[in-house]
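Every protein chain of the complex appears in place save one, which is left out.
Moving on to chain A:
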């Protein structure tokens, strides 16, 4: 039998990054093929090449055994390849039918008028084939995420897709919705559609996948049958790289004072009953897959988002944090993963960004700013953190990511925060600068600050953390000691629902020991 799709030796580079190297995939007709790997392993890039969003630099793609060129999403659609992105691309004010046939609406009166009746009838037909009960005239903005996803699938099917790529389709769905989605996948499968299914979730994989292809560090690792291969084997293929050797000795903080303690933090379904604490001089790593709720926890602690429940204590005293101002006053600083939007006023200079959180301290009578003192402070941090900038008057948007990150760090150091929460501190920073940031984080901890580091890169978590908190779907699924293995972390990071609760009790017992 000829494979539906074969991708061979696919290579792709972005400026400064090798995104794919000798990547492969073989998809059969009527097969659900899971594509797995850590964040950044290259799964999405490979699928974007298949869907015509990116062009490959090397390799070849065969469709029904014949080589094809896929240079645009339109070409991919014409070849019968549809993709459903993690972020849905629907126009909320238009109806389901209008969304599905956008740009190819049936016409009447010689092409002058839209044929709404045919539009809705065609859509109803597709919905019927999916056994989906949905009025084609419903505006999609009012639908649940799950239903919107169904509309996306219907859209892909309207192109008579034989290949359907789903990028983490269950990320925003509840169990009932997932069951509905899987039922549709089963029907498509029976009709011979080949489905590439990107997911992090082991249990789903076992439920629907026929085969699993594993990627790691932009490369193809292997393809195994889903049912017979143990989960542990798949995880070890995903994380199998050799660990960084220079993991620090983990200092014993058990006798240090607890600086920040969070109890029973809750926010909708995003944060479910999270409790944790950080001690003086400790670096608490925060691991989990994308969307696990780590950033949300950080923002809730910092007062950037509201929380439904939960108490925050500093040095054992309860603090009432509602807005970031309260958190800063309590001595908590938050360094966002998105520096450009949440950390820096990029159009302003280094000096003003360093003093941004402490500006009132530099205002004399009548609010007059003491620029001299501001310059001295900025110059001190430029020197201390080795920020590469021609002067403190340089606009920060002109500096590199690593230097921008240091400016945000300087901002919080100047504010004398005891607790620093770093969200993806090395995102968008090149390898050399990463090491510098790591050293800086260690130095800050040694000076007695309590540090939380959120990171999606396991080697980074392992290298920095004295303890590791792991989240999955809004729950804290466990807290591991610093020397934990990648397998242990991945296990907790993919632990869903009830299993998580049981495990929590287990780790709680473990900690008590």
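The definition used in the following text is that a contact is a pair of C-beta atoms (placed from the backbone, for glycine too) under 8 Å apart; a residue touches a chain by one contact, two chains touch by 3 or more; residues count from 1.
In this text, contacts and distances are computed from a predicted model.
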item	value
Protein name (UniProt record) of the chain left out of view, among "Cell division protein FtsA", "Na(+)/H(+) antiporter subunit C", "Ribose ABC transporter permease" or "Cation acetate symporter"	"Ribose ABC transporter permease"
Listed residues A:104, A:131 or A:329, member touching the removed chain	A:329
Option touching the unshown chain, where A:357, A:377, A:437 or A:493 are the choices	A:357
Selected residue (touches chain absent from view) among A:236, A:346, A:435 or A:485	A:346
Listed residues A:48, A:155, A:294 or A:411, member touching the removed chain	A:411
Touch residues of chain A, complete complex, unshown partner	302, 304, 323-325, 327-329, 334, 336, 341-348, 352, 356-357, 359-360, 362-363, 366-369, 371, 388-390, 394-395, 398-400, 411, 415
